[in-house]
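A single protein chain has been omitted from the complex, and every remaining protein chain is retained in its original position.
Each chain gets a letter, A, B and C, in the order it is written, and its residues are counted from 1.
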Amino acid sequence: MGVKGLILLAQAAKETGLLVITEVMSPQDVDMVANYADILQIGTRNMQNFNLLEAASKSGKPVMLKRGFSATIQEWLLAAEYVLALGNNQLILCERGIRTFETYTRNTMDISTIPIIEKVSHLPIIADPSHGTGKWYLVIPLALASVAAGADGVMVEVHPTPDTALKDGQQSLTFENFNKLMSQLQPVVAAVARRLAVPPSGK
Amino acid sequence: MGVKGLILLAQAAKETGLLVITEVMSPQDVDMVANYADILQIGTRNMQNFNLLEAASKSGKPVMLKRGFSATIQEWLLAAEYVLALGNNQLILCERGIRTFETYTRNTMDISTIPIIEKVSHLPIIADPSHGTGKWYLVIPLALASVAAGADGVMVEVHPTPDTALKDGQQSLTFENFNKLMSQLQPVVAAVARRLAVPPSGK
Amino acid sequence: MGVKGLILLAQAAKETGLLVITEVMSPQDVDMVANYADILQIGTRNMQNFNLLEAASKSGKPVMLKRGFSATIQEWLLAAEYVLALGNNQLILCERGIRTFETYTRNTMDISTIPIIEKVSHLPIIADPSHGTGKWYLVIPLALASVAAGADGVMVEVHPTPDTALKDGQQSLTFENFNKLMSQLQPVVAAVARRLAVPPSGK
Partner (left out) sequence: MGVKGLILLAQAAKETGLLVITEVMSPQDVDMVANYADILQIGTRNMQNFNLLEAASKSGKPVMLKRGFSATIQEWLLAAEYVLALGNNQLILCERGIRTFETYTRNTMDISTIPIIEKVSHLPIIADPSHGTGKWYLVIPLALASVAAGADGVMVEVHPTPDTALKDGQQSLTFENFNKLMSQLQPVVAAVARRLAVPPSGK
């Protein structure tokens, strides 16, 4: 995304009171993106782009690190260390699906990752069921599943008219379906809040 | 399981009022197992054992067909046709995890399968987070996730003392944790019941 | 394959002086197939059909065990033990490709398996590039590669007119291409014979 797009994003954020998260793809772009964004996103293809991880860390901005689509959990946590080791501890992990032999979905959401990260790490983890499935009608059930499994957040693609979207329309929710997602998430969040307060006993 | 085990299972069922589901592994065992069990289970390694599928179908008993751990959704549904084509339509599918490169878990639960089956098939689908993860502390969050995604049921391994179990102890819940699962499932079931009554609109 | 097909196979073998290898799919068919075949083949979907492995072992006939398309090498060797443990040591392993994310080929031939088996086991191993690739024009190069890697044999599908084959035509060689394979294999066999006589030194 060029600087024009970043300025528009920042204006939209100011008008709505939202924060901006957007992807940075090269070390030399980190400063420019950090000028406009509240959170820097590292994409799945860059999970092991160590120069980029270090530059993002040094920016001082919070960083969201997507799991590489063929990364093991261990490799993901080791990549996270490149951000943490330079003193930036505002790091969010994001599960977005892994590559398997299944061709019905774009990726296979590895929901078990969510409670594993909760157990072995102190880092928050969010879920991206839009990229994780590639199909809009799977976004709501997988978003609910992610939260039920303990996710700290969910990110979804939304578009006013997915059929005419320049990209990722097939995995985008309409505003109407986004509203459904939000209303259906509430009771699941409530149910899970109860679970997280009562962890299972040792084996 | 030999006939002695089956007799014990049937006695336990009678005393408790529960039904019996147990695995049948060879066509020549179908009659014996069908004598004692209410539901015949076809295991993941036999998903494409077509002789067995046909024999199970002909028994007239309900059949539960586990997904092969490397089967695509399409192959699974085609295997299901071996049961359905012979006139037995009491068929339940069971997602139990697929094999991926991840080694932290025994398998990777493919939760997206649940809403896919709901969409493309009329068959009920249940989830097996015990085999799907291989780790007891992942069973509760993945069970909740499965139900949030729309599963019609959950099967879990339970053992009074998992540490001394002959097999699968690492993925078995204690009675205490089973009770926690049951109480935590209730609000998620309630939340999802609402979702299933309000499907998302066409794209 | 029914008994009529087996009788035809046995006749063809007698006329040509070839041996017969054919698949057996159920324990109850082992005796019938063993009457006509010289070697019993266990297919990829039955690699862990332990009842079948035991019945094949007890037949006393040589057994060829294909690798399950999602089996690790360790699981394959453990399945082989079901044949060996009952006293039948005439066992041949067959690599026929594993399931991966790649969709260009039907399976991914795991050629590294060949020298691994050579190192960790005393069992002979052959390669099946027809099923391993699913495409006839990949059969010759993968057959040569398998032999170069140390395979003890190669099995390929051949058909006089692959375009009209009832099944597997896409992966079948014409007679003409089969002749090419045979003539091209000879110098590779000679080259590798030299390698096998001079193993690499310890690290």
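The rule is simple: a residue touches a chain if its C-beta (ideal position, glycine included) is under 8 Å from a C-beta of that chain, and two chains touch if they have at least 3 such contacts.
Just so you know, these numbers come straight off a predicted model, no measurement behind them.
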Left-out chain, listing which of the shown chains it touches: A, B, C
Residue, one of C:T22, C:Q90 or C:T105, that touches the chain absent here: C:T105
Of C:Q28, C:S59 or C:T174, the one touching the omitted chain in the full complex: C:T174
Selected from C:G5, C:G60 or C:P141 as touching the chain missing from the view: C:P141
Sites on chain A contacted by the missing partner chain, in the whole complex: 25-28, 45-46, 48-51, 69-70, 99
Sites on chain C contacted by the missing partner chain, in the whole complex: 70, 72-74, 98, 100-105, 108-112, 114-116, 119, 132-133, 136-138, 140-142, 144-150, 162-163, 174, 176-177, 180, 184, 187-188, 190-192, 194-195, 198, 200-201, 203
Touching residues on chain B - with respect to the absent chain: 99-101, 103
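Here is the rule we use: only the chains that are shown with their structure count from here on.
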Most centrally placed chain, judged by C-alpha centres: B
Which two chains share the largest set of C-beta contact pairs: A-B
Centre-to-centre distance between chain B and chain A (centres being mean Cα positions), rounded to whole Å: 31
Geometric centre distance via CA averages, chain C-chain A, whole Å: 45
Junction residues of chain C, two or more chains touched: 99
